[in-house]
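Below: one structure in structure tokens.
A single protein chain has been omitted; all remaining protein chains appear in their positions.
Moving on to chain A:
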């Protein structure tokens, strides 16, 4: 699956061919199939301009970047920006918020679609299963602006949650403006939006199980629960590992859209994450170099985590590479 693809596309050309011979081969190839090269050109340009130029533009983390002087004219300051952020109190606050929310999302959000997929699998009525799936997939297609708006409305003073609390005689709570609820809301709304869609890939893995295995297990006297533990889950494991690694690689990238649309100044102390902070300090206030340094730091942590967990995964299962 994913593993194979990543490995294959990153594979190298055959190195045994001599360079001169190779050059000739390339020229002839380009002459013969020039149309293919023409077709791929706009795509390559797109990736260079919108992916690689910004990536190399990250060098402004080592500069005191001024927008009017550009990268060429701005003075180099070495690691000063990194020294600055590590001595800066706000940085630790957003880093902690990011890490804590990321951790909660991982331990609660990651297993949710696995559990749901297993529960889907136990539904015997096909019509009911299909209907439930349709409903669960729906929130995936709503934007975070919409979902954020709905969450705010449902949890507002006159919102439905406080209405229900009122039935039982509880005082209304301003959930969105109270620090201690913020992270729970982030995790729950994330699960609400993504859990159904997340099951698709696991359901595909479950569908790939050889039915003979279940028959054999039934003969051996295994009940549904034991079949799930000993047959279904092990079959899903490679998929789980790959998705876990991909999640880990994006560990600190919580998604700007979600947090931005749930955050209020009242909840900055627990909910302001790297991306929302970078947006405010960088885009709005123009501290380009410092916020780029923070962004780079985030990328490096992400890659380090991916690398470490990939090594770990390779010891037991297959990794990404």
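Here, a contact is a pair of C-beta atoms (placed from the backbone, for glycine too) under 8 Å apart; a residue touches a chain by one contact, two chains touch by 3 or more; residues count from 1.
What we mean here is this: contacts and distances are computed from a predicted model.
Q: Assuming one chain is omitted from the figure, identify its UniProt name from "Carbohydrate ABC transporter permease", "Peptide O-xylosyltransferase", "Cytochrome c domain-containing protein" or "Circadian input-output histidine kinase CikA".
A: "Carbohydrate ABC transporter permease"
Q: If I consider the whole complex, including the chain that's not displayed, which of A:107, A:142, A:237 or A:308 touches that chain?
A: Residue touching the chain left out of view: A:142.
Q: Can you say which of A:163, A:216, A:237 or A:308 touches the chain missing from this structure?
A: A:163
Q: Which of these touches the unseen chain: A:35, A:68 or A:126?
A: If we include the chain that is not displayed, A:35 is the one touching it.
Q: Touching the absent chain: which residues on chain A qualify?
A: On the side of chain A, residues 1-2, 4-6, 8-13, 25-26, 29, 32-33, 35-37, 39-40, 42-44, 46-47, 49-55, 57-58, 60, 67, 119, 122-124, 128, 131-132, 134-139, 141-146, 148-150, 152-154, 156, 158, 160, 162-163, 166, 192, 196-197, 200-201, 204, 218, 223-225, 249, 253, 256-257, 260-261, 275, 278-279, 282-283, 288, 291-292, 294-296, 298-299, 303, 306 touch the unshown chain.
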